[in-house]
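Shown here: the complex without one of its protein chains, the others still in place.
Then we have chain A:
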Amino acid sequence: MVGTSKRLPAIQRLVEIKTVAEQLHFKISTLLLHGGKVGEAVTWFRQHNGSYRRLVGTPEAVFLHWEWMSRQFLVFGELLDKSSAAITNISSLALGTADKPLSEWESRPAYYYQLAAHYLKEKRACLELALSMSETGNEMDNGAESVVPSAYVGQFARLLEQGDEFAMQSLTDEEYIRFAVVEGKRFQDSYEIIALLKKSYESYSNLKVQRMGSFCGFQIGKEYYMAGEFNNAKQLFDDIASLYRREGWVTLLWEVLGYLRECARKYGTVKELIEYSLEMAALPVSSGTDTQMKYRENGPAGPASLARREEIHKDVFGLVIGESGLSSVERNDDLKITLDNPLHLEIDLVSPLRLVLLASVAFHEQKIKPSAPTLITLSLLSQLPLTVEIDQLEVQFNQSNCNFIIMNAQRPPLAATADDKQGHRVESSSSLTLSTNKWLRLTYDVKSDQSGKLECTSVIAKMGPHFTICCRAESPASMEDLPLFKFEDRVETSPTKDPALAFTGQKAIQIEEPDPQVDLNLGASGPALVGERFIVPVTVSSVGHAVYSGELKINLVDVRGGSLFSPRETEAYSLDSHHVELVGISVPEGKDETQLDTDEINKIQKSFGLFSVPFLKCGESWSCKLEIKWHRPKPVMLYVSLGYSPYSFESTAQKVNVHKSLQIEGKTAIVISHRFMLPFRQDPLLLSRIKAVADSDLPASLPRNETCILLVSAKNSAEVPLKLLGMTLQEDNEDTGRPCSVRHEGEDLLEPALLVPGEEFKKIFTVISEDDSSKLTIGTACVTWTRDSGSKAASVLTKQTLPDVNVESPPLVVSLDCPPYAILGDPFTYLVKIRNQTQLLQEVKFSLADAQSFVLSGSHNDTVFVLPKSEHILSYKLVPLASGVQQMPRFTVTAVRYSAGFQPSIAAYTIFIFPSKPHFKGAAVGTGG
């Protein structure tokens, strides 16, 4: 492609060649990209770039080459930018060839913009050089004005005006260079570079490629800095610095901070200048491996070295202490820290200045009594390269009366301390010198009268008359590593001498309440019984403190955890969903105003109560009674706590709390049970019993129109004797009328029956079902009882609903009839009566087994038919052969229609045989069954 034309001098010929190549390249690239062949276009560009980048040309025209290069990248970047809008997914395209793969970056416009900016920078540097060389020949500038592009692409010629005619005159290389330099001067390369880099920066930020973006940002910042736009530069540098801080790139951070520092200096902001300077001075640059780093383009930071850090350190402290003022460039006034312009730096937990000063505060104990002294260790660490002398340290707590000041004994006291820090404790320390990476440990004692949390909030170091650093206190236990230094291979020391304290030390301490001097007594005895209002006397007696605005909090808590309320049973027992509830609090005599409170408690919560205690003087006592009712047998913890203030009625006054707890068992006092009994030796056939034998849960069945006996018994299951006051059977619903008659056998108790633990009280009721209904509601058994304790305790009513019973008419009734006793050798009659109560003929099979002790006459086996509504009687004669309790012959009846067999119980067969006829004296006994 390099042509053989000999018409043009060397420089101009190169320019022409490149211009032509550029045109061709532009067209090819446009076509390729238009066809969506990004990969090919990139490969083509690479080839184009490779062919021409070496063609630098003569030294005086180098800037032309760089300008051309920059343009190539810019143009290709823009072409790519436009086409990539159409091609969404570049990365999916197969890029490059196997031996020379293309990286994905090469298909991104940002990459080209960045390089365009880079070459433009080269151009600027070369142009400046060319300008400085051509400065001597300034007078020749006038000749350049008439140079114009000639008819051919890439050629320039001098336009000569000769009257009306124009003539083109070819240029010499010297003339052309002069023309190019003059042209070049007209452009402001800086802004061009910034624009290119900005495009790249934005593109990278959109792609979330932050490191490359930061690099572009850094370059933009540098351009701004050089252009004197410090505000823009500072913003960019601040962003970048945070990334480098986070990732620990110290050398890069150093460079950025150098720029920031200069920006602050030029801008005249003292605070920032000092912050950046301190951070630089504290950076871990000396220990890097690349220590021999030399910079070609040294930024304002200077070389990253220990010596430079020390220099910066001295500068800063010179300024801070007021020995020297740094002159600002932008403004004429010197940067100085004076009384009118004091400087206060804040260092919090995320500040980069933690490197400069780190304050770790640890209390030696976790809990103390009020007014008891405890030790606090204050440890300060600095990474500044030189030692720092602190004039005064102020330690601040959340309870400001604990604040104290540590003076440096070697320094004269500062005048400013006297006025504003009045009343604070002043300690003095022989030395407050911070050396590099060495903890300064100071231990003092602290005491506080106020209970609660005592926390060290901050440590303020004063250096020089008007400079303070406020450093947030950190607990050694939860202290984070120093940023940047955590990657350094350095000796790590713990902030406190005691390693245990360094692991567990906290900057906060709990100050306990003062010891209560009031006794709280819960005087409950023994277990509570279900149903009664159990009384727990509470006594508050003062033994040292007066009780102001005392408050009694009562809490009932299930022993097994959880509440006393079980949601599962809510529906069934909606009225008393709490198994144990606080019923009331009563004050013995004449303090009625408190009764209002108790009503409120019942409404609010059943397991919680709040009660105010009247004012008590020292030595007085007061008592009240808690009434607690158990609905279920359940152990319960009763927590009672008294909160009071020992000195005054003020609500803000400090409260002292006394806690007491008591576990109370709730027990069932009376267990009610019942059973039904039918008349002796008379057994009705109840059809419901034969059907379901397995299911024992079936309600009891009673024969209709028969007299049954209901036996209700109440057993004392408590551990104390009880007095039973009465037992009744109540109807549940009186309006419907009772389908049966229940009669009491005997009257109500005339005087209470004493039940010792385990004893049972029984009462007999007669039940006759009269109605045709199949269900019979017996009612509720009610037992009234009280504790057998001399006092007049209120009686308690224990109720238990008796289950309903079924009533049915039996088709057959079998009854045995025999005398109550027999005499040896004396025959007696044994009758089996089978009564048919139906309208049907009943076929009944019966059998009688022989018995050892009896001789028997009558049929053993047979089938009989019992007529409707009549009775069949089987009659046997028995002669007893042995005396004593004997079993009569066993008798079995089978009703064929119901396929139901019947065998009377053993008790029904048993009879007592006297050896001879007994002679009973006095009243006749035992004539009944």
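Just so it is clear, contacts are C-beta pairs under 8 Å (C-beta built on N, C-alpha and C of every residue); 3 or more make two chains touch, one makes a residue touch a chain; residues count from 1.
Note that in this section contacts and distances are computed from a predicted model.
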Among "Trafficking protein particle complex subunit", "AP complex subunit sigma", "E2 ubiquitin-conjugating enzyme" or "AP-3 complex subunit mu-1-like", UniProt-listed name of the chain not shown: "Trafficking protein particle complex subunit"
Residue, one of A:118, A:178 or A:234, that touches the chain absent here: A:118
Touching the absent chain when the full complex is considered, from A:218, A:611 or A:891: A:218
Hidden partner chain, touching residue among A:249, A:548, A:639 or A:914: A:249
Those residues of chain A which, in the complete complex, touch the missing chain: 91, 101, 103-106, 111, 115, 118-119, 209-212, 214-215, 218, 246-252, 255, 287-290, 293-297, 486-489
